[in-house]
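Before any comments, here is the structure.
FYI, not all chains are in this one, though none of them got moved.
As written, the chain order gives the labels A and B, with residue 1 at the start of each chain.
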Amino acid sequence: MSDMKLHPMKEVKIIIEGEHIHFVTDVLDRIKASGYTVFSNISGKGHHGYHEGHLMFNDTSSLQMILTVVPEEKLDPILSGLKPFLERHSGSLFVLDASVLRPDRFDSKEA
Amino acid sequence: MSDMKLHPMKEVKIIIEGEHIHFVTDVLDRIKASGYTVFSNISGKGHHGYHEGHLMFNDTSSLQMILTVVPEEKLDPILSGLKPFLERHSGSLFVLDASVLRPDRFDSKEA
């Protein structure tokens, strides 16, 4: 069991309406996130974006969550790529500290 | 790309049997959590609560997970609201540190 050392990474979760999933995965592909997982058929209650300065709520909507784990240096490109989108649409983005066994698997320059 | 600053929040995940989901979402609505996401049709193995001082296990059951992200000051009301329930029923609650781009979206006093 050579090394059980864990390497620090960032876990990013993005929850959006299902129709917009490709916008998010395109951003992840562009910055070469090494992979992501999509959770479908989830539901939620939350903000529905802003409309004429008012906060719009919807009761439930069909959502998807994209989970990715990236080296810290890829966090800013993800945030920059998604922030304008998230300001115009419903959706949330959370960042958490995570760690992984094999950092090379998450740093796919060759992806 | 004005500010990529992230703001600290708490991610709370609650895993319960599907029949009890409204108890949890009522607590979240009451303390004005700004939103939550529900994952359905998940399964699990775990505690089944306590029965006459014995820990009861079930092999698999139909579960739901509720994920919410709240400002730290809303964590205690969530824990207080759910703890008695979780002591009498099967279920788990985890808290993690998370951060978000737009803290105002998660602090919906007007919700």
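One rule holds for everything that comes next: contacts are C-beta pairs under 8 Å (C-beta built on N, C-alpha and C of every residue); 3 or more make two chains touch, one makes a residue touch a chain.
Keep in mind that what you see is a predicted model, and the values were worked out from it rather than measured.
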2 chains shown - copies of the sequence in the complete complex: 3
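We adopt the following convention: only the chains that are shown with their structure count from here on.
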Chain centre separation (subunit A, subunit B; CA means) in Å: 20
List of subunit A residues in touch with subunit B within their complex: 15, 39, 41-47, 55, 57, 63, 65, 76, 79-80, 83, 86-87, 92-97
Touch list for subunit B against partner subunit A, complex: 1, 4, 6, 9, 11, 25, 34-41, 69, 96-102, 105-106, 108, 110-111
